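What you see is the complex with one protein chain gone and the rest in place.
The first chain written gets the first letter, and so on, giving A, B and C; residue counts start at 1 in each chain.
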Amino acid sequence: MKKTVDISLPVGPVHPLFKEPCRIKCETRGEYVLSAEVELGYVKKGIERIMRGRPWQEVMFLAERVCGICSVIHNYTFIEAVEKISGIIPPERAAYLRVIVNELDRMQSHLLANYSYCYTIEHETLAMYVLNLRETVMDQLELITGARVTCAYIIPGGVRWDLPDDRAESLKSALDHIDSELTRFVRIFETGPFIALRSKGIGILTKEAAEAAYAVGPTARASGISVDCRSDHPTYQALGFSPVVRHEGDNYARIMARFDEVFQSVNLIRSALLKMQPGPVRGGGVIQAGSIQYRMEAPRGELLYDLVTDEYGRILEIAIQTPSIMNIQVCAHEMLTDAESAADITSIFISSDPCIACTER
Amino acid sequence: MEYLYEKDLRRMKLLILESRRHHAVTIEIAAILGIKPQAARKILIEECDMLLLENLPARCDAARKKGNEIEQKLGIHMLTQATHLISPDAGQKAVADVIEKIESGLEKEIALEEGRTGILELIRS
Amino acid sequence: MSIIQKLKNTIRSRSIHVCYVNVGSCNGCDIEILACLSPRYDIEQYGIYVHNNPREADVLLITGAFSPQWEDKLKPLWEKIPHPKVAVAIGNCPISGCVFNRPETLVDPPVSKHIPIAAEIPGCPPRPTEIISTILSLAPLIFKDYEEKKQ
């Protein structure tokens, strides 16, 4: 009898389908994946080390550059954490503006993740549709904040500037456009037979494994765990938020959960625009000493900032726990194990929306 | 197994463990095993891959509250589920041993201490 | 100049293969390069193809400050690109290290210490329009009359 040779299959660090460098080492028998290991360290910048001893104006920008894709939420979480320490309450209009910018950022991040997935399973048409729709969101983000990616819109005590009515109107019409277009794309995704072949029943993550590895965000919500830090946030509670949960736990569920969350974000922005009353957007206030652990929901899941400040508002100690850490770990150690084909390695990996820059900081 | 482009990852793993939350977890695991934090760090660097090390605080958060009193005192779920230092079967066996010793009349503290030594042997072997 | 050279110049200016490598960026520049692919900016209408295989590329786009893992990897990657080749630094990180270039950092900018950089696009991150216009203006200049320059 011919002996089956076990092959160790490395993918990366530079791979056509990855936006970022990382190295997946898969132990395979034929096409069947026995186990996988991810090697990191390609984008380790030591952000937490740099942040120590710096005032908020510098740490705010460093926090934003933990991850370029979900930059707004890092800014948002850091600022709300230091605000909680010093007891600063932002004006109501500023709170709603923060939600609007954050949800726009979530939309572009989810659309980018779904673009990557569609591109990975070689459905390039849908991928380009989704990527072009993302540009509409980016335009709105630029219109409100003045920059496409690293917006630096949220500062302690409020936001940088107001959203005048003409820009709000343009935002509303863009939301209508996104709503109608995305409904079409989601129908393409749902009914595509080849998409179903590459997505349904592949890369299954069970609820138990997700709980043990502390999976978060759309990855966990697609496996039937209803966790979303937004339901604890007062502004989101005022907007009537409830998380999107699916139960299949495969690639398809994760992508659909993200599409559903984009629709949810559209509705959240609409209701925030309705509820917003004219008023000030900056309340002032200085950062004081204290320590806090603050959690918020990033596009990829729960984001934790654990920080200590001194009496002049400098950051003494900081630890950032980003959602990608948990999601990539559960992806590499649970989903990739027992993948039927080597071609599914990349699609499973991309479906968990990995962000290596977040993971390593 | 030998890989091409393979590098010594120990320095990078140490950089991961330097972080504030990782430092707290290392001390906690050291306390569970009854050894110095430096020794615990060495065990973690040798046994875990980079991704597991990054995810250590979150996994420990999930595992910390699990299990009954004996399991919590031994930190079995921290060692099996969170860090994969010992296999789940070996962990259950260690717990069963300790419970047996307590039932056979040994004092609880001493039994726990013996269990801890047994687990450390298991990890080091 | 021979007629073949002229033909080569014309073809080269309409067919630029691009490979990008992230040597420790925050992803911000990477997604701006990705946005260039979208039908809005449509980088392919100018004949620029993103390949991500260094052996097929003419232009290497570098994002990110230089992280320690790349010390032994970037140079071989650069050597794998066939001539004529050119490297473009995208964003502040490969130029100066951006906000990461502080005491206690792990990165080692600028990237020009390790491989020759032909052009720099400042910005954190640069807009897709800036990236496209730089590649478009740079590539024909570099690749023009390559064979004659070599002699």
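Simple rule for what comes next: a contact is a pair of C-beta atoms (placed from the backbone, for glycine too) under 8 Å apart; a residue touches a chain by one contact, two chains touch by 3 or more.
Here is the rule we go by: contacts and distances are computed from a predicted model.
UniProt records the chain missing from this view under the protein name "4Fe-4S ferredoxin", selected from "4Fe-4S ferredoxin", "Acetyl-CoA decarbonylase/synthase complex subunit alpha", "Type 2 DNA topoisomerase 6 subunit B" or "Sodium:proton antiporter". Every visible chain touched by the undisplayed chain in the complete complex is listed here: A, C.
In the complete assembly, the contact with the undisplayed chain comes from A:W56, out of A:W56, A:Y129, A:F189 or A:Y214.
Interface residues of chain A facing the missing partner chain: 53, 55-58, 60-62, 142-143, 146-147, 150, 152, 155-158, 160-162, 280-282, 284-287, 310, 312-314.
Although one chain is hidden here, its contacts on chain C can still be listed: residues 39-42, 45, 92, 95-96, 98-99, 101-104, 120, 122-124, 127-130, 132-133.
FYI, only the chains that are shown with their structure count from here on.
Distance between chain centres (mean CA atoms), chain B to chain C: 46 Å. Between the CA-based centres of chain A and chain B the separation comes to 31 Å, rounded to the whole angstrom. Annotation for chain B: residues touching 2 or more other chains are 12, 15.
In chain C, the residues touching two or more other chains are 68-69, 73, 106. Looking at the complex, you find that chain B touches chain A at residues 1, 3-4, 9, 12, 15, 18-22, 49-52, 54-55, 57-59, 61-63, 81. Across the complex, chain A meets chain B through its residues 8, 10, 25, 37-41, 44, 46, 48-49, 211-214, 306, 317-319, 321, 325-326, 328-329, 332-333, 359-360.
Touching chain A in their complex are the following residues of chain C: 21-32, 34-35, 37-41, 51-54, 64-65, 67-70, 73, 77, 98-100, 102, 104-107, 124-125, 127.
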